[in-house]
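Yeah, one chain of the complex is gone here, protein chain that is, but the others are all in their spots.
And then chain A:
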Amino acid sequence: MSTHVVSPWRAPLIAVEHHWTWYRRNWRATVISNFLQPVLFLLAMGVGFGSQVREGEATGGHPYLVYLAPALLVITAVQNAVFESTWAVFSAFKWQRTYLAAVATPITPAQVLHGQLLWIALRLVTGTAVFLLIAVALGAISSPMAVLAVPFAALAGMAFSAPAVAFTATREKPDSFNAIFRFLVMPMTLFTGGFFPLSQLPAWIHPLAWLTPVWHGIELARGATFGTLRLLPALGHVAYLSALVALGVLLGRRYFRRRLAV
């Protein structure tokens, strides 16, 4: 017999290959939301609006464009993670039902989840890397240390994605996804120190911001880019984000099994 059970390590890679086959045919449709939109944002906020903002203590002594760029990298990663973790996953359960096809093969529900998360992580890393190059070309980023912002942004994106994928696996209808974007993701990207320092906001909002992956991601990405990141806080941020990923994976495994093995 030429077929066999694939190893738990290889199975997610095969799922990624499936996504890649789709992406090769359809990548053009993703360009606008993944790249064009953040670039337009960078130009409008950084160059346009930013020309009205004086450099000072609030911007860490940097021009506004330079201050904004690493944060926008994180915000872009999280925003890109939203669609991939909600609508795309929901479709694979309900509309295209590609997950149902996959679990009729030797692949298990947990491996389907691992493949999905691995694919989203790859999308976030490549998307953020391309954005970094564009930001460099626009003069928004010059520090070589900004390379570190790419994995930090992707990690922040996954800290949102993994729990979101688990949540999506419990949904019978897609009703809640737009609300998630409007009432969770938008405030999370606007009020977590990306566009202006958190200190400008009332104190009661600070603890809420600290709960979000975006705030931790921005602290990491900006700190790395401007060379102000210290080891201990950095470890703390990474640990918190990793814990969110781990929580999402654990819940996701349970919900994927419950949804796919009925």
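What we mean here is this: contacts are C-beta pairs under 8 Å (C-beta built on N, C-alpha and C of every residue); 3 or more make two chains touch, one makes a residue touch a chain; residues count from 1.
The criterion applied here is as follows: contacts and distances are computed from a predicted model.
Participant: Which listed name, "Glycolate oxidase subunit GlcE", "D-lactate dehydrogenase (Cytochrome)", "NADH-quinone oxidoreductase subunit E" or "Lipooligosaccharide transport system ATP-binding protein", is the one UniProt assigns to the chain that has been left out?
Facilitator: Per the UniProt record, that chain is "Lipooligosaccharide transport system ATP-binding protein".
Participant: Looking at A:N34, A:T59, A:T76 or A:T108, which residue reaches the missing chain?
Facilitator: A:T108
Participant: Please pick, from A:V5, A:L40 or A:A137, the residue that touches the omitted chain in the full complex.
Facilitator: A:V5
Participant: Residues on chain A that touch the omitted chain in the whole complex?
Facilitator: 1-6, 10-11, 14-15, 17-18, 21-22, 25-26, 96-98, 100-108, 260-262
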